[in-house]
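Got a structure for you, questions after.
One protein chain omitted, others in place.
Take a look at subunit A:
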Amino acid sequence: MTGSLLQVRGLSVRAGSLQLLHGISFDVAGHGTTVILGRDGAGKTTTLRAILGQLRSSGSVCFAGQEVANMPTHALVRMGIGYVPEDRRVFPDLTVAENLRLAERDRPDYDRVYTLFPDLAQRGKQRAGTLSGGQQQMVSLARALLNDNRLLVIDEPTKGLSPAVVTTVTAALAAVARTVPVLLVEQNLQVVSELAHGAVVVNAGRLAWTGNTRALLHDAQLTRTLLGVAARRP
């Protein structure tokens, strides 16, 4: 057993008078994939954005033994946290090659990216805004995977994608997670069951459950209570 890489303790986020997160605590393991689950609007994206310093938070975020809460986002990323945000966020007017070039940190590994997503190698000169949703997601993932990361933080990578693309993205994530720990937000339980070991469930800005993904998805009652959906049998 490897110890945990990221410890989140009592993480709270306010937006004006609104309390978005109420003291969430969980660990992200130093290997494999940890998934954050929860209904729409539960606070999953807010949790990730707070960890990455995009939202001011109170509480503690400890990464590889160092307190990093409210550190500037660019500095956290440079410490080795690759971030793939919700909704892909490609730069539509830049080409695929420019999107990737912008993401280069110390030693970009284009071979790794083009092996995972061969499609991107051919589309370097294409404007990212003209790509399909699936291709845009590949660009978004590629921007993070180009670099050597100590942790990947990925928000709903399969959202709105066709089943074929979901398969491609899931396979890529499974390959990546063999070498880099991943903190994943994902609603597709099929994908979750293929990728995730640890699960963290949030509900209305609070921690609702934490434990083993398999245990959660095998318990139809628990899944329904926590997520409001029937678990698909893996």
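We adopt the following convention: a residue touches a chain if its C-beta (ideal position, glycine included) is under 8 Å from a C-beta of that chain, and two chains touch if they have at least 3 such contacts; residues count from 1.
Everything that follows uses one rule, which is that contacts and distances are computed from a predicted model.
Peer 1: I notice the complex is incomplete. Of the names "Branched-chain amino acid ABC transporter permease", "Rieske domain-containing protein", "Xanthine dehydrogenase D subunit" or "Cytochrome bc1 complex cytochrome b subunit", which is the UniProt protein name for the chain that's not shown?
Peer 2: Matching "Branched-chain amino acid ABC transporter permease", "Rieske domain-containing protein", "Xanthine dehydrogenase D subunit" or "Cytochrome bc1 complex cytochrome b subunit" to the record, the invisible chain is "Branched-chain amino acid ABC transporter permease".
Peer 1: Can you say which of A:Leu11, A:Ile24 or A:Val77 touches the chain missing from this structure?
Peer 2: A:Val77
Peer 1: Which one, A:Arg89, A:Arg112, A:Lys159 or A:His197, makes contact with the chain that was left out?
Peer 2: A:Arg89
Peer 1: From the listed residues A:Ser12, A:Ser25, A:Gln54 or A:Asn70, report the one that touches the chain absent from this view.
Peer 2: A:Gln54
Peer 1: Can you list, in ascending order, the subunit A residues touching the missing chain?
Peer 2: Touch with the absent chain occurs at residues 52, 54, 72-75, 77-78, 83, 85, 89, 91-94, 98-99, 101-103, 105, 143, 147.
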